[in-house]
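The complex is shown incomplete by one protein chain, all other protein chains being positioned as in the whole.
Presenting chain A:
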Amino acid sequence: MGNKQTIFTAQQLDSYQDCTYFTRKEILRLFDRYRDLAPQLVPLDYTCQPDVKLPYELIGSMPELKDNPFRQRIAEVFSDDGEGNMTLDDFLDMFSVMSEMAPRDLKAYYAFKIYDFNNDDFLCKSDLEKTLNKLTRNELTEDEVRMVCEKVIDESDLDNDGRLSLEDFQTMIVRAPDFLSTFHIRI
């Protein structure tokens, strides 16, 4: 079973195994999932490290992400070019961080990036408003959204600059034991 595959070299598989939270079998299974999105674009031979990027539309059509309101942000955060077009490395990275074995700090780092819509390394009020609207599908009134954003910043902003930095976010996540089980995609 182990040596019959010809997609990756042994070193590549070892390297993937050491850098992600997946075992060999899971990496091969994920490769199959990646290839199933676009069989004509993805070659069967990755030993020469081809430069293949799947466009965001294909990634966003995966059943695990299709109905997730944050799918675009997830793809953007994990893709190299920031547009959501993912190589196989990005794909593996994404599912490795979202797997159940990833530690809390790693997940918190990426969750912060996902919720940071304007990519300024801070969760400002507009980021929070966008997050809330995506969570509730725009069902909260503007007043309610504004109140919630104010209270959230009030609660978590430790250095009082009106926005949440990564440290504030991580300090808050430490107090939420459910974060590990909700920030998890099964693949």
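Just so it is clear, contacts are C-beta pairs under 8 Å (C-beta built on N, C-alpha and C of every residue); 3 or more make two chains touch, one makes a residue touch a chain; residues count from 1.
Basically, contacts and distances are computed from a predicted model.
The listed choices are "Auxin-responsive protein", "Transmembrane channel-like protein", "Histidine-containing phosphotransfer protein" or "Centromere protein M"; the UniProt protein name belonging to the chain that is not shown reads "Transmembrane channel-like protein". Where chain A meets the chain that is not shown, the touching residues are 15-16, 18-21, 23, 25, 63-70, 78, 80, 89-90, 92-93, 96, 98, 102-103, 105-106, 109-112, 115, 121, 128, 131-132, 135-137, 139-140, 144, 147-148, 151-152, 154-156, 158-162, 165-167, 169, 171-186.
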